[in-house]
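Apart from one protein chain that is not included, each protein chain of the complex appears where it belongs.
Let's look at chain A:
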Amino acid sequence: MNSIEEKEKLLEIKDLKKHFKLSRKQTLKAVDGISFDIYKGETFGLVGESGCGKSTAGRTIMRLYEATEGEVDFNGDNVHAKKSAKELKSFNRNMQMIFQDPYASLNPRMTVKDIIAEGIDIHGLASSKDDRLNKVHALLEIVGLNKEHGNRYPHEFSGGQRQRIGIARALAVSPQFIVADEPISALDVSIQAQVVNIMKRLQKERELTYLFIAHDLSMVKHISDRVGVMYLGKMAEVATSDDLYAEPLHPYTQALLSAVPISDPEVERTRERIIIEGDVPSPVSPPSGCRFRTRCPHAMDICANVSPEWQEHKKDHWVACHLYNE
């Protein structure tokens, strides 16, 4: 792998915030100031438990949600800046999304052919009807489906096949960047591997950049070059995936990794597990200071008062934790 300096930044996320107003008094701070870069051609894995804000982060990066504060620079261009309809359209073409639920994310009243070609039509990428059809057939083949499948409706397909249709739809407009929000969580293990292999192959062939959102840490490790761990709207740690799994710094990352059951009974019997107590606090009223302190085995006095700084502890390994302050 190339060293990170040589890599070009595709996305720069700077202090991004997304707050939802629940009532006059309550605000849900789903994403509360996260900063990281995504390099061209890499897969950035974003993990965390339910309610940590990882999906909101993905959607805000794509401008499916307007950001409350902060910036997302895509090729040096602020995504959330004021844009004309035309600018927005060309931007949308470069960023696509694959959704978690392959049952809910395909329109049941459209044929597969029309679902895949929707982007082609919107962006006027086909010169004629034949061209359009050829493009769709090529896409179907790329994701391992047959030409004939184009005339069918989504309900005729299994979950894994539907997810392939979702991938073909995202690819139709030749994007540079794809946000995949838990693309395999709804699939069976043997089918998950099929979809992950397709995504990896396409990345190589088309120099795609992925933001891969998931809660399955072993799959994230497998597919990602770098991984970010979120907890209650904040980034806890970002590192290359090898580094993160070999030497997790944040106590939350350590607990998260140690909680994943490994499919090896011998290992499971002997290994020491860090079990963190309690549940994730409500993001509507998060704890003061460090948000993990209420469940952290290493919590100190300072953690309750001061929010830890986001710092580069070693090269390319970022962490927000008071344990690593000088």
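One rule holds in what follows: a residue touches a chain if its C-beta (ideal position, glycine included) is under 8 Å from a C-beta of that chain, and two chains touch if they have at least 3 such contacts; residues count from 1.
Definition applied: contacts and distances are computed from a predicted model.
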The complex's invisible chain, by UniProt name, from "ABC transporter ATP-binding protein", "Tricarboxylic transport membrane protein", "Multicomponent Na+:H+ antiporter subunit E" or "Enoyl-CoA hydratase": "ABC transporter ATP-binding protein"
Chain not shown: contacting residue from A:Ile122, A:Ala138, A:Val260 or A:Val306: A:Val260
Selected residue (touches chain absent from view) among A:Thr27, A:Asn92, A:Thr111 or A:Gln194: A:Gln194
Option touching the unshown chain, where A:Arg63, A:His215 or A:His313 are the choices: A:His215
Residue numbers in chain A that touch the chain omitted from display: 49-50, 158, 160-161, 188-194, 196-197, 200, 215, 217-219, 221-223, 245, 255-268, 273, 275-277, 279-280
